[in-house]
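Shown here: the complex without one of its protein chains, the others still in place.
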């Protein structure tokens, strides 16, 4: 790697306390001796991302490798998205997700049109999402939208001619959250991304504390995990709901041929899990509910020594702070990496890959 | 036109479906063989725009020609408003109008201080608009303000020493909406802007579905239409109100010497109109009301074959989507062009005309 790219000082800043390296797995292992295949990322140019199913596995892996480069090196001086305007349309308010996207845009020197709280604005009273799509065509080069209604992405796409990135649609999906989730996992176990079969890890047992059918982040995570089904021995869903999936999810699970089971007994299963994904916030009807919050983890929980926990945040009592400084904590790495993974996606979708610095190692 | 200016790719993007060219009339016809007279636009430097009456007809025409250049060519690389800060003070929330202005500023590389929702902030509780004007003097180089009170612009101007652009004041005016309205009409019939009398079109019949006295966008549109009274044979106002004008509007109509009539019978008149301006949202007292919404147009309405419809949007049921892909639809061009017309105004008022690329054809 050339000397011209400077190390990202934000990262040096974020060195984990000694002995807890998994808290902040190093991004460098993802791209070292493993150059980025830009031809894969170029397929994303101009595309809208509504569902995890809009991705192929190789796209997820190359995005993660690009994110790792962006996390490792300071690329602000390259002004990669100079002149591009991105609208963050949060018709359902979410400070955390909105700022994550806006930070990604600003670090690339793009510009942001922000709708922080769609519910309070006059224009929306009765205006159709199709007309709102026409408005976006005139105002910007890309739209990042969160909305309370599950069919909102589909509706705005009827008129939208710039790319849409779905940042959460009702009880639908949250595909960029899954990118952040798997980016954390790939940094933790880079062999998951390796093209060399001999370097592949043993299969892992994946546990989900939550209800994929009602929680869009959990649903998208599960769908993306199916892309890596050859790395997973079994999926165990721990939920209070008798049927925690919707019909479409069951279909996807069976198509992937992955072993899965449903249980409401956390105590029995938690000690066997390698990866634990948890969440307690569900979007039901037209508002947030707290679901499965009786499943709580803390420092004294009976976890495998090298198990890692993912959580899309914000968290409430289900994930105790006593875990924060343990090696089980992969959720801070997951939250921190989200900005870089979103940058990788923005660069690819906006057609800006050609502005990346030449020093980044890519497949010729 | 020099080779250095690149075509605006956003526009190629927005080509209309075949056979519906009026949906997106080409901007190029407005400035071809018709160079921009910068000396006219320079008169706008440092001026506040509160009412349509703050414009002369030649200023509207030159602004439209500059807007057409901005719509046709990519000028982001020229960073025309670099270093300028614009406050968008929407004390009355309006996502559509706010984003239109903010997009205009950002495309010129200006910076935005945004007040998306004045009603919720602590500072406004009882603070006078005069003191708010003092605040703006310290913070920015221009203010774009929307407010629920009709005298708000007048009050803030008591202390404001940077230019103000009125983006809607109570039941007063909305002058930049009229600029967008007339920009669409001038692109559609460039002969309206021609200095050559022999190229002038036959006079047109203008219909307004709505109540100018209560709807600021309609009022400003009517006032700007009076500037073009030699192109208009008659104005027909279709309204449920017996007296749809205020006193000042009647005075303006009579001063212009234009023929006008008022009716509540849409069926009788609509088939004779060349231009139809419609709206159904009125600002009455202290909130929005739906007015004249019984006047509805759809694909089966008895319109002249080459009639065009304008609507300031957002629309509700008064303007049916079945008209969207017909040649009557000039409202998408109107909405789309607003960003460029606002850019033209921002460049002129902020004193940035000297930063325009040299390749733009201007009068020597």
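Chains here go by letter, A and B, matching the order in which they are written, and residues are numbered from 1 within each.
Operating definition for what follows: a residue touches a chain if its C-beta (ideal position, glycine included) is under 8 Å from a C-beta of that chain, and two chains touch if they have at least 3 such contacts.
These numbers come from a predicted model, not from an experiment.
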(request) Could you tell which one of B:34, B:51, B:97 or B:114 touches the chain left off the display? (result) B:114
(message) One chain isn't shown here. Among B:38, B:85 or B:241, which residue touches it?
(response) B:85
(message) Considering the complete complex, identify which of A:41, A:193 or A:339 is in touch with the unshown chain.
(response) A:339
(request) Check each of B:37, B:134, B:149 or B:325 against the chain that is not shown and name the one that touches it. (result) B:134
(message) Among A:106, A:249, A:262 or A:327, which one touches the chain that has been omitted from the display?
(response) A:106
(request) List the residues of chain A that touch the chain left out of this view. (result) 10, 13-14, 76-77, 92-97, 99-100, 102-103, 106-107, 114, 116-117, 120, 288, 313-316, 321, 332, 335-336, 338-339
(message) In the complete complex, the non-displayed chain touches which residues of chain B?
(response) 83, 85, 87, 111, 113-118, 120-128, 130-131, 134-135, 137-141, 161-162
